[in-house]
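Here's the structure, in structure tokens; my notes come after.
Removed: one protein chain of the complex. Kept in place: all other protein chains.
Think of it as A and B in the order they're written, each chain with its own count starting at 1.
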Amino acid sequence: QQQRHPLRYRSECRLDKLNNLEPSRRIEAEAGFTELWDEEEEEFKCAGAIAARHVIRRNGLFLPSFTNAPELVYVVQGSGFHGAVIPGCPETYQSDESSQFQGRGQGRRGEESEQRGDRHQKVRFISEGDVLALPAGVTHWIYNRGQSDLVLVSVLYTANEENQLDENYRQFFLAGNPQQYQQQGGRSRRYEGQGQSQSRRGQQQQGRRRGQQQQQQESFGNIFSGFDDDILSDSFNVENELARRLKGEDDQRGHIVEVRDELRILSPRYERGEQGERESSEHEREREREQREREREREREQRRRRQRGRGSYDNATDAASPNGLEETLCTLRLRENIDNPERADIYNPRGGRITTLNSFSLPVLSNLQLSAERGVLYRNAIVAPHYYMNSHALIYAIRGSARYQVVDDNGQTAFDGELREGQFLVIPQNFVAVKRASEQGFEWIGFRTNDVAMVNPLAGRLSAFRALPEEVIQNAFDISREESRRLKYGREELAVFSPGQRGRQ
Amino acid sequence: QQQRHPLRYRSECRLDKLNNLEPSRRIEAEAGFTELWDEEEEEFKCAGAIAARHVIRRNGLFLPSFTNAPELVYVVQGSGFHGAVIPGCPETYQSDESSQFQGRGQGRRGEESEQRGDRHQKVRFISEGDVLALPAGVTHWIYNRGQSDLVLVSVLYTANEENQLDENYRQFFLAGNPQQYQQQGGRSRRYEGQGQSQSRRGQQQQGRRRGQQQQQQESFGNIFSGFDDDILSDSFNVENELARRLKGEDDQRGHIVEVRDELRILSPRYERGEQGERESSEHEREREREQREREREREREQRRRRQRGRGSYDNATDAASPNGLEETLCTLRLRENIDNPERADIYNPRGGRITTLNSFSLPVLSNLQLSAERGVLYRNAIVAPHYYMNSHALIYAIRGSARYQVVDDNGQTAFDGELREGQFLVIPQNFVAVKRASEQGFEWIGFRTNDVAMVNPLAGRLSAFRALPEEVIQNAFDISREESRRLKYGREELAVFSPGQRGRQ
Partner (left out) sequence: QQQRHPLRYRSECRLDKLNNLEPSRRIEAEAGFTELWDEEEEEFKCAGAIAARHVIRRNGLFLPSFTNAPELVYVVQGSGFHGAVIPGCPETYQSDESSQFQGRGQGRRGEESEQRGDRHQKVRFISEGDVLALPAGVTHWIYNRGQSDLVLVSVLYTANEENQLDENYRQFFLAGNPQQYQQQGGRSRRYEGQGQSQSRRGQQQQGRRRGQQQQQQESFGNIFSGFDDDILSDSFNVENELARRLKGEDDQRGHIVEVRDELRILSPRYERGEQGERESSEHEREREREQREREREREREQRRRRQRGRGSYDNATDAASPNGLEETLCTLRLRENIDNPERADIYNPRGGRITTLNSFSLPVLSNLQLSAERGVLYRNAIVAPHYYMNSHALIYAIRGSARYQVVDDNGQTAFDGELREGQFLVIPQNFVAVKRASEQGFEWIGFRTNDVAMVNPLAGRLSAFRALPEEVIQNAFDISREESRRLKYGREELAVFSPGQRGRQ
């Protein structure tokens, strides 16, 4: 007999067996592809998050789009431009006919009659090691302006309270005809899954939905494709033919398109005089300038926070701002480098380093309810047993590999294996994990589902054992005082340990 | 085989087909009626909200009650008094025997021996165009003191975190015998729904519940009806007979009762001397005085917020207040006019106007997690394609009609039709909507499920297209630079557009 199992906002997480996960499907486009991890995996479901990897080829443009879930992106490789549309904010980047940018443009593409300059919102330069924070519903685009592929790995946090739709991830494209993306990505995929994770009801839906899909197979498209031509034409005040182009009906390029010529984005880096210099040196100076700019941004933010208490996305438009332009949501910092070794929070020359990024260093993260940690572990080095107090951690292996062991509340091993480049491992909240880098060493980026995620190490300096009185350790483990001291003070290192000798022969 | 479909705090929203919704049932009472929208509609379920319309006839009193969900009310028509019980707050309205109010009262109802004046908490005057914010659990009553019907439309946000019960809306009456209200309204209705949305378990419950209802049919009542007479008698220190009157057992008047004589509420407007003047002119002056009072309230709030960071319901009782009476929860502003054309946030003399109300202008909304928009669209005018970034929008048509198109993430049309006076349309988060007023024009009130709801327009000034660099538009839609400029700059208006010519012939 069917009985109800009352749930209160979450079903049971069955996490006694974790897996190192690779992407389960791939969506090709003209100038790159997207790989998605299976959102039906128990770990992702329990964490309320979805993972994706985007590869944007040289000169590729990821079309403007937005999602119902906030997204934290890590730039694994390459460099490019990122643009975010913050509604209500002015277009602060502008050129005029006499500007160097325009001059250059006219020189190279004289066939176009450019009577006046362009105006648009801020464009951000992103490169390897950057973390990019994207609040839910913000339209954004990414362009690869470098020589190599631009590789991004990202976590979409569908369980974030800013997402008021269901847990399915939905991507809304403003342009193109991302048919394959929508058919296979996101929500519709659920209806096409194999029987394995299907309920009876799910199968009915699947049947019904499939029918719909067959009937409407040609109707997938961007957000304009559902509107009448007349409405679009009136809205943009253009003729019907151009309005129809918004729908991208015959577009076969997918969600990442190749830019015909190089995209000439108005950006401070092009405004300087030294065009003759080598790109690399210019690039260097740009990085420096950027570094300075970011410092200034941080200073402004701290000033604001000191005035107003904890600065958050929500009160960023506070009327108390002395200056409407500088001090608002419109200048919100969305990007931060987390890879610079000089910024490491924990460093052990014999073990490696860990850098964290939370809402104290990047305030927009308090809106995303996400934070990040970037780690480098030298060969055979160890990260002490530790647990995340108030978040899950989604670990992505950037380079090398490591052996992970993860233990649950019953003391049973939920995971014991190798995590290799390109794989994700989800470590549930409070589960205890330890990792040892392989001979090749190990680098990772961790996405954590709390904007001020806290980790509690169980060995080494500043660990739980150091915090406990000796006699508590002694009695808890039924050992001698001398043994309790060795457990307590055996490691003077902090969190990242040099390779051990004792356990290896 | 039955398999589990793990959910994380929300089931799937099936929103590929939206509807313009009319109330599904009506609850009559002595001096008015309440109409409720069907809470089982997918849109309302997904938004976690319920809609209702109350019509209180002249001299009608909506009995004191509270609900488990915060409520945002819009006064569509008429005027009246609203009283809210803020626990722990003093009775700040008081009269003595020599007051004009009392004098008047004695003159007209001399049969009652009134030895001393009344004392009670603040009473608010409400009239057409006011928004009224009611936190969950706050007892309140409404009285129609005007000449015409007092019509209120409201949204109850059961998904608000202040509601710790389930998603069912529950109304607790302090008085009367609102039997019909409870049998048909709120939760019990779920058990009586038709088979359509019934699970097997639901049907069992239904059976069981129906049985209960038949047995206990006479026992529905207000919150006092479940207590022993003795307990009530002791609690109020009155004789059993009067205590029994609290239960309203023989009361047949329903949830809106007719006041025998006019309700003489102690209120600043009656304290003035000019009784001989015409009501209309007095009414005018009252409005003016009120306007001034509201301005003062706003000033005080802003002062507080500047001192304390973002002022919210939670920290309203902050010990830092210099003055216990003035600066606390007790003087929380619950009402704000949103209809005054002079307060419009967006105005286009050829298109119409939109006014918004969020927690910056009415701080209590940060507790409700709701905000409102009031719009007027002239004949054939257009609201540009736009989406709500971080909220659903529940649109109620006040007057006239408009054609809406709403598109989902697959580019498919989720709604394409007319929204007419008295109907609700729910626009889910991130879905893209456009509307064109009919020949009669269109007026609406929108309830949004975020206290700082953000809208992103896709055409016109300050739109997403303006924020994008020309070359991104050019490459995204595969059009010429000149075409991208026309898309970007074709409309100089902001959000509310004058009627188009292009799409209509």
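Here, a contact is a pair of C-beta atoms (placed from the backbone, for glycine too) under 8 Å apart; a residue touches a chain by one contact, two chains touch by 3 or more.
What you see is a predicted model, and the numbers here were worked out from it, not measured in a lab.
Screening A:Val85, A:Ile395 or A:Val455 for touch with the missing chain picks out A:Val455. Annotation: of B:Arg170, B:Arg335, B:Arg353 or B:His386, B:Arg170 touches the absent chain (contact as defined above).
Among B:Asn20, B:Ser79 or B:Ser233, the one in contact with the hidden chain is B:Ser233.
Residue in contact with the omitted chain (choice from B:Asp118, B:Asp149, B:Asp416 or B:Glu483): B:Asp118.
Where subunit A meets the omitted chain, the residues involved are 1-13, 15, 46-48, 200-201, 302, 306, 308-310, 360, 382, 384-385, 387-392, 405-414, 416, 428-430, 432, 434, 436, 449-450, 452, 454-460, 462-473, 475-479, 481-483, 486-487, 490-491, 497, 499-504.
Take subunit B: the residues that touch the chain left off the picture are 2-4, 7, 9-12, 42, 45-46, 48, 61, 63-64, 66-68, 83, 85-91, 112-114, 118-121, 123, 135-139, 141, 143, 159, 162-168, 170-176, 182, 186-188, 190, 197-202, 216, 219-240, 242-243, 245-248, 251, 253, 257, 259-260, 263-266, 308-310, 314-315, 317-320.
Definition applied: only the chains that are shown with their structure count from here on.
The rotation relating subunit A to subunit B, fitted on Cα atoms, comes to 120°, given as a multiple of 5.
Look at where the CA atoms of subunit A average out and do the same for subunit B: the two points lie 38 Å apart.
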